[in-house]
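Note that this complex is displayed minus one protein chain, with the remaining chains in position.
Chains here go by letter, A, B and C, matching the order in which they are written, and residues are numbered from 1 within each.
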Amino acid sequence: MYGDLAHKLALEAKRTQSLDKLPLYQDTLVRAIVREIRDLQKEADVLTEHASQDDDRVNQAQLFVCHLCMRRNKRCLLAYQRLRAERLDELVWANNEISKEQMDNLSPQEQEYLKKYNDLVSEFKGPLEKIDLGGTLEPPEDVFIDVRVLKDAGEIQTEYGVFNLTKDSQFFVRQADVERLIQQGYLKKL
Amino acid sequence: MSYYDIDDILADSQPGSPIKENVRLELPIWLAEILAICSISNSSDYEENDQDRETTFLKLLEPEFFSPVFLNFIKSDALRLNLNPYMFYYRIVTKWSNMFGDAELVELISKALVDRACELNDLSFKLNDHFRGSNLEFMNNLDSYEKQLFKNSHKSYKNLKIWWLKKPN
Amino acid sequence: MNFDDILKEFEASKRPGYNEDELRAEDVRRLLDAWVKERTVPELLPYEQELIDRILIRIRKQIELIELNSIELQTHEREIKLRLVVIESELDRVQFIIRSYTRTRLQKIDKYSLYIRSSDKETAKLSNNEFAYMERHLELLLELYNSQFMKNLPESLQAIDETGGGVSMIDEPDLDRPVFVRATAENVVEVDDEEIELTKDGIYVVRYRAVKDLVETGDVRVL
């Protein structure tokens, strides 16, 4: 039935909402839906041509259903694509490296969009660079913390000078400066 | 309601039951909805008060979940009602009411919603009790809105508890 | 340079008087207020241009000050760091609020761009930077839709801003969404033909539309 493919796409969108990574772009399905819309349009054109008698209710009903199906298909296409675009936006804001696996799931057009949106966000951040707009949206905790070095991590340079991170030494450092090192297991928050 | 809302799109896919030229058909709401409220353009010839004339493409039959039996069940024991098969029950009620403005139905379902939401709130507060015994049955009978409501409420209670008990660093 | 020197230099650099201090504290209070409001109400509120500009200038100065002083600090003694720790902590808080404020606005701008650009009143709520962002983002989205499928649809189906015949394609903020509020003055509001008497310090949950004007005048505060 008309609309079944679009329903499948809507279900795919629903599934996408619950996934951490964007799944593969449903190229075949999208194309099939576009084709269905064009078929419907042809059907509608024929029906319009034959709608000579005013009182042809069957014709009118069919035409109406054609239009509804086309609109429904369009809505599903747009909702699917918009959801994916929103997820791409989130990827840009998260400012993490995007894995190859994730990149492969995007269509070429989406990759292009991703690149351009990334540029746009950089532009937007420009005037507000002191705010670090890409930073965490969780309320701040302690800015400075005590850490112990778990394994040698060499020298790091911060605004508060150079720290030589040798095993078992302790430092009072700005949390933001060492967040990565804590995650990587070099340092332990005390 | 947003054009891009996936849940709304899916709620529209739920079957409604219209009759067309006295033939019963199951159509998704997105199709049945407009067909049921739109009159055919040449129907303007008919007299305004000519109620017997069929002037819309089709008429909707009341779906099973608004049937008197179902509604009676809601009245007697809203908590035992299984809304899970309908996925988007409250959305569908809203859509139905958009079309037909059934105040009585809305009042009844609103009351059921509050009853169920309070039960759900209780369970979301007790951190570990919700998947046991009769609670489990209730949890399995939720529609998608209620499930989300439970999750959000549970998360909020839990976050506050964790915050309150968290040791300072 | 020791800690006392830093302090002295620092104090000397800022002594224009009490009023200036009051103004700064007041600005941070206003920022908090704008932030809470923006996060709570469904619609986009006017951008606090002047307020944000003033605070950004102060932030820049603080960062310069930290840079300037911290270079000298090679020792790990806490005494010496205390002042900078305080400054950094506050900076972190203020930066967080502006960040959250700005990102909250961007979310609304992304969601309601077609609606916003359809009215001068809405467009006027944006900063120049936000407006440029909105226009470009919309352009990129259209490019994506078009290259992905839209250009292959019948022409009559290519619009993305239709409002008739079914669900409107233009998302609008839902002003009927309920909000938590506290009344700071007595008022009467009406919801569905029911009158609600707001008493001072009363806390209510009510649809935003009913109290929107009072939020603007300050008789009601959103929470």
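One rule holds for everything that comes next: a contact is a pair of C-beta atoms (placed from the backbone, for glycine too) under 8 Å apart; a residue touches a chain by one contact, two chains touch by 3 or more.
The rule is short, and it goes like this: contacts and distances are computed from a predicted model.
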item	value
Protein name (UniProt record) of the chain left out of view, among "Exosome complex component RRP40", "Ribosomal RNA-processing protein 43", "DNA replication complex GINS protein PSF2" or "tRNA (adenine(58)-N(1))-methyltransferase"	"DNA replication complex GINS protein PSF2"
Interface with the undisplayed chain - residues on subunit C	3, 7, 10-11, 13-14, 20-21, 24-25, 27-29, 32, 36, 39, 55, 58-59, 62-63, 65-67, 78-79, 82-83, 85-87, 89-91, 93-94, 97, 114, 138, 142, 146, 150-151, 155-162, 164-165, 176-180, 191-192, 194, 196, 201-207, 210, 223
Residue ranges of subunit B at the interface with the undisplayed chain	34, 37-41, 44, 56, 90, 93-95, 97-103, 106, 109-110, 113-114, 117-118, 121-122, 124-125, 145, 148-149, 152-153, 155-157, 159-160, 162-164, 166-168
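As a working rule, only the chains that are shown with their structure count from here on.
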item	value
Chain whose mean Cα position lies farthest from subunit B	C
Contact-richer chain pair (by C-beta pairs counted) among A-C and A-B	A-C
Between subunit C and subunit B, distance of the C-alpha-averaged centres to the nearest whole Å	35
Intercentroid distance (Cα basis), subunit C paired with subunit A, Å	23
Inter-chain centre distance, subunit A versus subunit B - centres from mean C-alpha coordinates, in Å	30
Shared interface positions of subunit A, touching two or more other chains	75, 78, 82, 142
Multi-partner residues of subunit B (each touching 2 or more other chains)	3-4, 34
Touching residues on subunit B, where the partner in the complex is subunit C	1-4, 8, 34
Contact set on subunit C toward subunit A in their complex	56, 59-60, 63, 66-67, 70-71, 73-74, 76, 78, 81, 84-85, 88-89, 92-93, 95-96, 98-100, 102-103, 106, 110, 129, 132-133, 136-137, 140-141, 143-145, 147-149, 152-154, 157, 160, 165-167, 169
Touching residues on subunit B, where the partner in the complex is subunit A	3-7, 9-10, 12-13, 28, 30-31, 34-35, 38, 40-42, 57, 169
